[in-house]
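Take a look at the structure set out below.
With one protein chain held back, the other chains of the complex are shown just where they sit.
After this line comes subunit A, so read on.
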Amino acid sequence: MKPILLQGHERSITQIKYNREGDLLFTVAKDPIVNVWYSVNGERLGTYMGHTGAVWCVDADWDTKHVLTGSADNSCRLWDCETGKQLALLKTNSAVRTCGFDFGGNIIMFSTDKQMGYQCFVSFFDLRDPSQIDNNEPYMKIPCNDSKITSAVWGPLGECIIAGHESGELNQYSAKLFDSTTLEHQKTFRTERPVNSAALSPNYDHVVLGGGQEAMDVTTTSTRIGKFEARFFHLAFEEEFGRVKGHFGPINSVAFHPDGKSYSSGGEDGYVRIHYFDPQYFEFEFEA
């Protein structure tokens, strides 16, 4: 499988995300550009220009009408997906670390960093009420006193959010799978390098982990030793069955295409790679 190389960022990739159908791929990096690509061939569809700092997070709603981005320029922006028009600019006091639409696409959530003397907050806006955005007044704001949120996702039906904290028990060297409603620990996948991102296959019992030697150590290690590989594990057996090489820096974000036939990875090296699986991938089966 020859990967498609997306070269649209000048800095390391921070997050990549497919839309629900999987025809589009959104990528953000530590440069202010938000890119959207056709996942089928890697052609760039367009950019969302406006941010003035590193963009940490991106999300698209279920019908791909809106795109939400959060940036270190202390803003969270809402875009029209099709035209690239900026629909809303939500100013914050510190960098926006993570953002997301709820299941219905009506409520947006973002968290801000504990930074420059400001608290870490999770803010909620209802897009159906334009006054909230106009006044930059969320209908709900949850302060987070102890340690900052590094990652947050909505629960299955938008009834809650699940947040990972900086002080979290998440073992850096392994990816763990949790039940999203009960938050029970299910599986652990062990690697010998830090893991930055993980994604579940939508139709196979597979999980892909992306990571590698810490970015700060990378200049002192060769790519072979850094192990900047995407690693595939069986979800139930916790056994590794494949690796994909290519990045020359740690992988910061991985995502499965919703049809499970391809996956993408974005790395510290600034590249996004779309990989379509070989037939062998689909034939492979564990003896059980």
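Here are a few things to note about the model shown:
Just so we're on the same page, a contact is a pair of C-beta atoms (placed from the backbone, for glycine too) under 8 Å apart; a residue touches a chain by one contact, two chains touch by 3 or more; residues count from 1.
Rule of thumb we're sticking to: contacts and distances are computed from a predicted model.
In the listed set "Eukaryotic translation initiation factor 3 subunit B", "creatine kinase", "GATOR2 complex protein WDR24" or "NADH-ubiquinone oxidoreductase chain 4", the entry agreeing with the UniProt name of the missing subunit chain is "Eukaryotic translation initiation factor 3 subunit B".
Touch with the hidden chain on the side of subunit A covers residues 20-22, 38, 41, 43, 62-63, 102-105, 156-158, 179, 181, 186, 192, 205, 213, 221, 224-225, 235-238, 258-259, 286-288.
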